[in-house]
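One structure is given below, encoded as structure tokens.
All protein chains but one are shown at their positions in the complex.
Then we have chain A:
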Amino acid sequence: MSKIKKTKEERKKEIIKAACRLFAKKGYYNTTIPDIAEELGMSVGNLYNYFHSKEELAKYIMQYSSKLLGDEIRKINEENISTKEKIYKIVRKFFEIGQEQPELIEYFLRVFLSNREVFEEGCEGFLCVQEVVTELMLFLEEGARKGELRQQDFFPAFVTLMGPLGGMVFLQGENVLPKKPIEYSDELAENIWRALKAD
């Protein structure tokens, strides 16, 4: 039983990868379920066994990515290290994931942020990215509680942390970066740390 389940999960991962690739290349609306099935060498009917609609697939990809990144940040949160070190690790981890599974980050930028209407129901607010947001809330709260980060509202701090990461990936997507994003990670982490740290 568990073997079959694992296989299904593996298959879902492949579907996500292919779908992300196509969505990023052709756009969300120009990509159809038959396109994705063809890319995978699967029958359309079989693909529907995994996802009932393109919209369901689109939301699932976000939840999947959020869990992936959230789990990694959680591990960093639970480490007994300084807030500064955590920032360095979070930034590096983000770019590592971006390097290993670039399609997920591309998807976030080019589908999730650009086609908000697809995600209005069931994925509104933080619903689909809850894991990441929760872990970053815990991280920022702890940093401020320990006096290592400056007290401020959550949202400015949140975008100060996440904004540069998305920006770097965007630049990479535009093919203007001379180096890989991960090679900028320490410099970027230092900027974020300086922006957020207590005086």
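In the analysis below, contacts are C-beta pairs under 8 Å (C-beta built on N, C-alpha and C of every residue); 3 or more make two chains touch, one makes a residue touch a chain; residues count from 1.
Definition applied: contacts and distances are computed from a predicted model.
Of "Ni/Fe hydrogenase", "Flagellar basal-body rod protein FlgF", "RNA polymerase sigma-70 factor (ECF subfamily)" or "Cytochrome c oxidase subunit 2", only "Ni/Fe hydrogenase" is the UniProt protein name of the chain excluded from the display. Shown as candidates are A:L138, A:M162, A:I182 or A:A195; the residue that touches the absent chain is A:L138. Checked against the full complex, the one of A:I36, A:A157 or A:A189 touching the unshown chain is A:A157. Across the interface with the omitted chain, chain A contributes residues 124-127, 130, 133-135, 137-138, 140-145, 149, 151-155, 157.
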